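As you look at this complex, bear in mind that one protein chain is not there, while each of the others sits in place.
So, subunit A:
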Amino acid sequence: MSVGKSCLLLQFTDKRFQPVHDLTIGVEFGARMITIDGKQIKLQIWDTAGQEAFRSITRSYYRGAAGALLVYDITRRETFNHLTTWLEDARQHSNSNMVIMLIGNKSDLDSRREVKKEEGEAFAREHGLVFMETSARTAANVEEAFINTAKEIYEKIQEGVFDINNEANGIKIGQQHSPTNPSLPGQSQGGQTGGGCC
């Protein structure tokens, strides 16, 4: 039973919901093109396994991520309680400038809610995160969750926090190799880890 990271990704990339999902092994990938500030940006999303067994492997993947979505399940308090360790793990093994968004998923199951929205907001405030409640089933806030994270990464690039020439930041300048828009100048690619907890 997971918090729904792969479902969120599927909803974001394919705009569909798949109630039964294979258990993620290691990491899976999803990608989508979005437009921010008139610029085409390809989001490459790394959907990491939430299982404890893969924890050592998923740590390897934090490095080089520009942003992360830290996901818990509002219907299960223990997933909220685990946030601290996941956050520490992510912060320890990633770029210190990594944008982290806190996601309370399964907002459609409000009747089974165990974690209040205010608790999530308080946690986000305390740790300097952006907070949002989503539903992969209804697609509520799914677009916003990913696009807001991308926007924040983009702002950091504009501010010069991220060195776009350093690929270790998870950002690559596009090589204009897409045949559909060959004249686009500043196409960038933001690597994101859809981090989560079980």
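In this text, a residue touches a chain if its C-beta (ideal position, glycine included) is under 8 Å from a C-beta of that chain, and two chains touch if they have at least 3 such contacts; residues count from 1.
Going forward, contacts and distances are computed from a predicted model.
Student: Which listed name, "Small GTP-binding domain containing protein", "Molybdopterin synthase sulfur carrier subunit", "Protein FAM114A2" or "Large ribosomal subunit protein mL44", is the one UniProt assigns to the chain that has been left out?
Tutor: Looking only at the record, the undisplayed chain corresponds to "Protein FAM114A2".
Student: Where the complex has a chain not shown, which of A:46, A:80, A:123 or A:154 is the residue touching it?
Tutor: Answer from the full complex: A:46 touches the omitted chain.
Student: Where the complex has a chain not shown, which of A:61, A:86, A:123 or A:154 is the residue touching it?
Tutor: Missing-chain contact among the listed residues: A:61.
Student: Considering the entire assembly, which residues of subunit A contact the chain that has been omitted?
Tutor: Answer for subunit A: residues 25-27, 29, 31, 44, 46, 53-54, 56-57, 60-61, 63-64, 177-179 touch the chain left out.
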